[in-house]
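One chain of protein is taken out of this complex; the other chains stay put.
Right, chain A next:
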Amino acid sequence: MKLKFTTLAAGAFMAAAPAMADLVVPNLSYRTGPYGANGTQYADGFNDYFTLLNERDGGIGGETIRVPECETAYNTEKGVECYEATKGGGALVYNPLSTGITYQLIPKAAADQIPLYTPGYGRTSAKNGAVFEWVFNAPANYWDGASVAVKYLLDENGGDLSGKKIALVYHNSAYGKEPIRTLEELAEKHGFTFSALPIDPPGQEQKSQWLQTRRDRPDYVLMWGWGVMNQTAIQEAANIRFPMENFIGTYWSGSEVDVQPVGAAANGYKALTFHGVGMDYPIYDDMKQYVIDPGKASQGGQFVGSVLYSRGMYAAVVIAEAIAKAQELAGTSQITPAQLRDGFEALEISAERLEELGLPDFGPAITMSCENHGGSGMARVQQWDATERKWTLITDFTEPDQDVLGPLIAEDSEAYAKEAGIEPRC
């Protein structure tokens, strides 16, 4: 009996190791827990784009793409387990959608020589490819977002923010703390007063922070939130009658799940994004024909076109383009993670290429190089319309303030290089 159980257990563990074949792009997703509502939409978009490529084009360069999914629940320990469980199966690239997990994987992935693609999250200074050889975070990162938000506020105020008060409500984790340094620099440069209000994860409890906001009366509130924290914050802001048009969320605080629970009170809430939203892109014709109608969509396609679905799809688009580039460079369709890394580094997604993909003006043009793993950093602002129940883009792609960001990235990546004993390349 005892022996039988042990063999059964061993068998079950062994079964976890998948067979080698195809191009493997693991999807470290989370569909459960306080971040599940957001994570599930992203994972669907990520899966569906690869399904589309498999169904329509027979994969990339004739190779089918396999997307094994692993549930992390936004938990770093489970993230490590998922990474270890999938890396043996020939995984080409990881996109864990969690800054905490990314921080853990950065040194591991470099040691295992597997690229990490962390669009809009993860470690900002990974933009410096000279230090972070295996990490790519194009098209935009947290500091780009902070800078674009401040630029937008500058535009609103005729180029002058002096004497204004800007508060940051943030998820008290590596993720939420990322923009603080940049915002402090920007506050010094533009003369606004900056204050930061931490909210302990998962963030259902934030009455006191909003009470403080009501007392301090900031002119603008920025938010770095994720999961249930977003909806709670928007609800609390509505409760203290904070004007929604002065409340700007980062990329991760601006999806349908965040605003819909608040109903009409969320009208006018703004958020950053680095890609388009909605279904008005030609790609969705193909998506409907090859993925949704035949019933192959992830989870039945219930979130197609939402902000986070689009973002998951966008991440998949960039990865697919990098794979194609890598195949071209390597001259073989069965690429290795190291070859994919070269593909990422040589990646160029122009406006024309996006149009070819059926996503005109969906994202900024991306050009990566040995030094620059983060693209241009351009982002735009979207606003929630509660009556129409949709997000509308209200600005064009805006360039962040690289004069401020450049030195900060250099400083942070140098500190990492020193700590980890990395000799900068390029």
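Convention: a residue touches a chain if its C-beta (ideal position, glycine included) is under 8 Å from a C-beta of that chain, and two chains touch if they have at least 3 such contacts; residues count from 1.
As a working rule, contacts and distances are computed from a predicted model.
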item	value
Missing subunit (named according to UniProt) among the choices "protein-glutamate O-methyltransferase", "C-type cytochrome biogenesis protein CcsB", "V-type ATP synthase subunit A" or "Branched-chain amino acid ABC transporter permease"	"Branched-chain amino acid ABC transporter permease"
Which residue of A:70, A:237, A:349 or A:405 touches the chain not shown here	A:70
Of A:107, A:191 or A:263, the residue in touch with the unshown chain	A:107
Which of A:48, A:236, A:256 or A:412 contacts the chain that the document leaves out	A:412
Residues of chain A in contact with the chain not shown	9, 12-13, 15-17, 29, 31-32, 36, 40, 69-71, 73, 75-77, 80-81, 84-85, 87-88, 99-100, 103-104, 106-108, 110-111, 123-125, 172-175, 177-178, 180-181, 198, 200-201, 299, 412, 415, 419-421
